[in-house]
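Yeah, one chain of the complex is gone here, protein chain that is, but the others are all in their spots.
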Amino acid sequence: MAAMLTMGEVAKHNTKEDCWVVLYGKAYDLSKFAKVHPGGAKLITNAAGMDATAAFDPIHPKDIMEKLLKPDIMKGVVDPATITEQYVVKAPAAHKPVQKKKSKSSSEDDEVIEEFKKPPLAAMLNTFDFESVAREVMEPQAWGYYSSGGDDEITLRDNHLAFQRITMRPRILVNVKDIDLRTSFLGAPASLPLYFTATALAKLAHKDGEVGIVRAAAKAGVTYMLPTLSSYTLDEMLEARAPGQLMFAQLYVNPERSRSEIYVKKLEAAGVKALFVTVDAPQLGRREKDMRSKFTQQGSDVQDGDEDEGAVDRSQGAARAISSYIDAGLCWDDVPWLQSITKMKVLLKGVQCGEDAVLAYKAGLKGCVLSNHGGRQLDTSRPGIEILPEVMEALREAGAKMADFEVFVDGGIRRGADIFKAVALGASGVGVGRPVLYALASYGDKGIVRMVHMLQDELQMVMRLSGTPTIASITDKHVLTTNLADHIVCLPTDNLSNRTYESLQPAARL
Amino acid sequence: MAAMLTMGEVAKHNTKEDCWVVLYGKAYDLSKFAKVHPGGAKLITNAAGMDATAAFDPIHPKDIMEKLLKPDIMKGVVDPATITEQYVVKAPAAHKPVQKKKSKSSSEDDEVIEEFKKPPLAAMLNTFDFESVAREVMEPQAWGYYSSGGDDEITLRDNHLAFQRITMRPRILVNVKDIDLRTSFLGAPASLPLYFTATALAKLAHKDGEVGIVRAAAKAGVTYMLPTLSSYTLDEMLEARAPGQLMFAQLYVNPERSRSEIYVKKLEAAGVKALFVTVDAPQLGRREKDMRSKFTQQGSDVQDGDEDEGAVDRSQGAARAISSYIDAGLCWDDVPWLQSITKMKVLLKGVQCGEDAVLAYKAGLKGCVLSNHGGRQLDTSRPGIEILPEVMEALREAGAKMADFEVFVDGGIRRGADIFKAVALGASGVGVGRPVLYALASYGDKGIVRMVHMLQDELQMVMRLSGTPTIASITDKHVLTTNLADHIVCLPTDNLSNRTYESLQPAARL
Amino acid sequence: MAAMLTMGEVAKHNTKEDCWVVLYGKAYDLSKFAKVHPGGAKLITNAAGMDATAAFDPIHPKDIMEKLLKPDIMKGVVDPATITEQYVVKAPAAHKPVQKKKSKSSSEDDEVIEEFKKPPLAAMLNTFDFESVAREVMEPQAWGYYSSGGDDEITLRDNHLAFQRITMRPRILVNVKDIDLRTSFLGAPASLPLYFTATALAKLAHKDGEVGIVRAAAKAGVTYMLPTLSSYTLDEMLEARAPGQLMFAQLYVNPERSRSEIYVKKLEAAGVKALFVTVDAPQLGRREKDMRSKFTQQGSDVQDGDEDEGAVDRSQGAARAISSYIDAGLCWDDVPWLQSITKMKVLLKGVQCGEDAVLAYKAGLKGCVLSNHGGRQLDTSRPGIEILPEVMEALREAGAKMADFEVFVDGGIRRGADIFKAVALGASGVGVGRPVLYALASYGDKGIVRMVHMLQDELQMVMRLSGTPTIASITDKHVLTTNLADHIVCLPTDNLSNRTYESLQPAARL
Partner (left out) sequence: MAAMLTMGEVAKHNTKEDCWVVLYGKAYDLSKFAKVHPGGAKLITNAAGMDATAAFDPIHPKDIMEKLLKPDIMKGVVDPATITEQYVVKAPAAHKPVQKKKSKSSSEDDEVIEEFKKPPLAAMLNTFDFESVAREVMEPQAWGYYSSGGDDEITLRDNHLAFQRITMRPRILVNVKDIDLRTSFLGAPASLPLYFTATALAKLAHKDGEVGIVRAAAKAGVTYMLPTLSSYTLDEMLEARAPGQLMFAQLYVNPERSRSEIYVKKLEAAGVKALFVTVDAPQLGRREKDMRSKFTQQGSDVQDGDEDEGAVDRSQGAARAISSYIDAGLCWDDVPWLQSITKMKVLLKGVQCGEDAVLAYKAGLKGCVLSNHGGRQLDTSRPGIEILPEVMEALREAGAKMADFEVFVDGGIRRGADIFKAVALGASGVGVGRPVLYALASYGDKGIVRMVHMLQDELQMVMRLSGTPTIASITDKHVLTTNLADHIVCLPTDNLSNRTYESLQPAARL
């Protein structure tokens, strides 16, 4: 049915206002979509009238156009013979895991260009090590996309810090010869109370992308929650599974419900155990580090002409962009529909208070993830771990049983002790996102496996030192949460007083 | 009636003690006023016996002498023919928005002189961006005047930090397809719960001064509170209005009440909707950054002779200065007089506790602004947002209804989330001051419009992510104020212990 | 009665073990005292067998030997004719108020030797300015002595910070045209609720020493508490008084009570109004900055021989040193004796809890100073201002009336607002110590006068902005003390997490 076009015809649509782009042999009118492209408009408008497949392929899944955009923007199939070199956008330089680059460290004194030498995998001692390596080996734009958070990035960082607001209360003289980290949740056994949460566009980290994560999940004995916004297609991810490997899946509900139905049914058919519906992103958050990095690299779209109007467009752009593939109108009334289209367990991802957890329970859902979307959405919202006691209390009062309604936490988990703390406060398990991506970026799937082994090693030690030989033996008596809900902002310092104070110096400085 | 003078006669009064200055053809005896000139005495005494109109005009409104000072200091009209070049003080160099200057950044390592290249307007992602640009493009003295706060500037900074002491409590699965930011207060519709608060001497930021703000207010759909201490005359500001544009106005009550009456009636006649009487500045605060900057540039007045006496004069100077145009005797007994001279809604600007809000309500006033004057008056006083819960509770107990008595907050608002938090705690709207000036300084009225659009964009996102599609749907259940009233001062660090500790290093540093 | 000696005879006692020194024509055996000399042993043993008057005179009062030490160490009068040049220790170089020295600022980048140019007095905007100048113009050893505190200097700094833990609660629309700062305490009128507290050895700051402070006190209208450990004699200080100038006096009770009796009677005869008995220093605190500075400059006494034993001596030295002129045995039983030897009002300086204030009240004393000796004694003890509410509450419960028992606070007062806060919480007045010394060091008595005028200026502003026109109108409703008693220590930072975080940058940094 699609029209057959020549590349010459496509090439006429080569302006910002009239912008056609060829991908995998099909021409798309992206004039409108460009403005809301998460990667920035320039990447698209620079390819107006061209074939951008080579640049598109390393990051996007092949089926993303079909999955996210309306059919009518597909303008026709392009005669391959007409796609000569002059019409082809060159792919970006290959991913360079080890390269000469400016050190991005925060320390003042080493702004020199130096060769970064990637340490061996065995040098990785904790999750932060992967992050420090990933920052060096990733493309700046990819790093900007992963590492950024909403607005002032206070919640982004607070997610991790919140775990330090919980202190340990270990018991002694318990036989801890044998420690058993195994557990199971949502019907899936787990080698520890951990799953890999859904994160978008894993190819930005490593060419293996989500396929690498699927493989690592199998080896590490944890379940992976497949993302809707993957850089590999669903089929590719499913094919990568080891025999019998269980999966979860995440879902952004599409404004066109039928698309979501098709997607969900495909997941169910593939044996996915549970469906996590993201409810904290009716609109994407403002990630300024990411915005700044795009602005710097692609330049402004509004250099010329009326800057004012440019401003207006941009301020309303984000919302429109999202409405094209995430349904901002999704509400409690839609839950029965969700339940009607699948027999998978359905959970909500992004619950942030006790009332909503109780509503989810009463609506017959099977659980929820306390999450603020990795600090990428609403800044100064609370870390999931901080919300956990409020939610467990509300559920208890509502009569919910852990067997019927499972609660998870994600955001800021970097240590085995963090997993312990979440379990102690009632979580069935925790999700990790960025650490998976950073391990993948640094060392591929082997990196992820080692990262999990380190968390296991740490958790095993914490359990042994806490006198809790099994997951079931971990209770809220093993932690203290006195300051968990405190958000302390220090009074600004008195610079005049500070400047006149001379610090004491140790003798070695004589 | 005024005497006709020659410039030769004026020129005889050319000492600090006997200091006449010609402005717009009239000679003024500024011997006494010089000591209390907010801009410093030197600027005046350096012009003793001269015509200073060219230097005066870029900053001051033409009518300021009449508005603020006693008539008897006007000594006569000067024959224009006698004002020859030798008697004319040269105007300061023109405002240079982009210039070579020493970087003022806080980072140690870049004390090099470098050309500052102003980023395009489209690069502005938040209100802080305007501030960072304004610091580079403004004259140091103007920057010193705007950016400074009282004493140790603790309240100045705390105003912003207080918002971070409030955490968000978003709700999910609410239909947030359509978000409506519109509201209205004091009878004026607003495109979001925001107004531009009165700030003095906008010409210091940009040649368009208050006129530029009036224009931006119209375009952005927010109301501007006209300042008493403007650099354009009231008439010039009113003329700049768009058709039907509503205004508020701020009032410093003059010790000569008749002057205030005339001014207020003029405002009312011009259709101004509400009058905000400033009650937190019976004396101007000590802004040391500003004082230091003036001292450095103009030198000391007391280099010679008895420094002691100089000290005494100075210590009492500020109070006398103010009493010349702000009535330090204004008290609750004067409220009926205020109400008698106008039919505009009268509000108090600068309320800082529940009792005073209740007194204002009982006195029949229409509302108040919880404000500490942008941290420029009494240091270590509380941020407006922190006072809000105390005031709302006191008003509730006194039986006040929001319809009768509206409460506003200013100070430290920099994010859409800040507006949300103020509304959640009961404010009808918030005022922004410095962000307007910095946007104006950086990009003129276009800058202000973009700044508002960014706040709208942020607020829209916050409302969508909080599950509150309308202003009315925002409640105090959507925020947590556990630590709002905490003013935490950290114990001094133990330097000896710190110095001997070696921090952990990530693997990429190997 | 005293033996007549020749210098040749004195010169035989020229070793550390047998150390005679000539001062003002008399020979003293300082072999034992050297070990406990607050200025370090080396200064004395280096002068063994010599006349050290020229070096001694610039710092010590002439009568200190008689006042503090036992008579039997005076070995005889030396024939002046025999004191030839070879026997005379040269005085240290004259005090150099402006000199080339290494900048001591905390900033990393300016470790260059540069000429320090003292700013004019008029450039002093606050008490910190004097401190910053004093650091540059004082001899390092003198600076070390004044600026140091006990142990880790936590209380030293906390004294100042504690005032920031109190927030202001200003009232509006009070007639504040006229502000009256005057008050009176202990029968002495004061131009503001302030006195100069006793501090030792003011000649270290400036050649005018205590005499300069006496003069400044008269000019500034505040009362000076004469120190026992002055560098001028009591007579010299009393002679410097202006006609009718009132004084307080501080007292270290001597183990030989008769010495204290003589001293107290002399004070009373001179018309001193009140006697403050120091009770927080039965032993001098360890001030490591001072110890380090002495060690560096004078070298160790124990370089040779058995270091161990040296260590033992030293560890017990300080206690013995003090017991030679401060009675560590002073206790409540001695209060009646104190009251019996004078009709002056007797107060305790150094009370640190409610119980002791009540005991003082019940013992018939007239008041107390809540003080930790400027942070120089017991580290991690509470600031005076923090203790104030506890003490006022305890006194109220004990039925004490402010007229009978007056409470003062010292330590950390640097701003007019600090005075306001102390008065609001019940203090009759506050004492300032270091600011007086720093102002003296920087600009002599004129500096002190200006410093007081600045505090007056600040206090006047704070009272005007708080709606409290008189000292009596200031109440505890005008401040908030929510966090006053909080000693918050932040959890150690997570360096691995911090190192991998990249901060957001403002646009001007693009």
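Going by the order they are written in, the chains are A, B and C; count residues from 1 in each one.
Just so we're on the same page, a contact is a pair of C-beta atoms (placed from the backbone, for glycine too) under 8 Å apart; a residue touches a chain by one contact, two chains touch by 3 or more.
These numbers come from a predicted model, not from an experiment.
Screening A:81, A:172 or A:403 for touch with the missing chain picks out A:172. Of C:3, C:54, C:242 or C:328, it is C:328 that touches the chain left out of the display. Contact with the undisplayed chain is limited, among A:54, A:123 or A:242, to A:123.
In the complete complex, the residue from A:60, A:135, A:349 or A:450 that touches the missing chain is A:450. Residues of chain B in touch with the missing chain: 104-106, 126, 128-129, 131-132, 135, 147, 152-153, 157, 160-161, 164-165, 288-289, 292, 296, 414, 488, 490-491, 494, 496-505, 507, 510.
Contact between chain A and the absent chain runs through residues 107-109, 120-123, 125-126, 152-154, 156-158, 161-177, 179, 219, 415, 417, 446, 449-450, 453-454, 456-458, 460-462, 464-466, 480, 482-483, 486-490, 495-496, 499-500, 506-510.
For chain C, the residues touching the absent chain in the complete assembly are 105, 108, 111, 116, 119, 123-125, 128-129, 131-133, 135-136, 151-152, 154, 279-283, 285-286, 288, 291-292, 295, 300-303, 307-308, 310-312, 314-316, 318-319, 323, 327-332, 334-335, 348, 350-353, 355-356, 359, 377-382, 485-492, 494-497, 503-506, 509.
Operating definition for what follows: only the chains that are shown with their structure count from here on.
If you average the CA atoms of chain B and of chain C, the two centres end up 42 Å from each other.
Within chain B, contacts with two or more other chains are made by residues 108-109, 123, 125, 152, 154, 486-490, 495-496, 506, 509.
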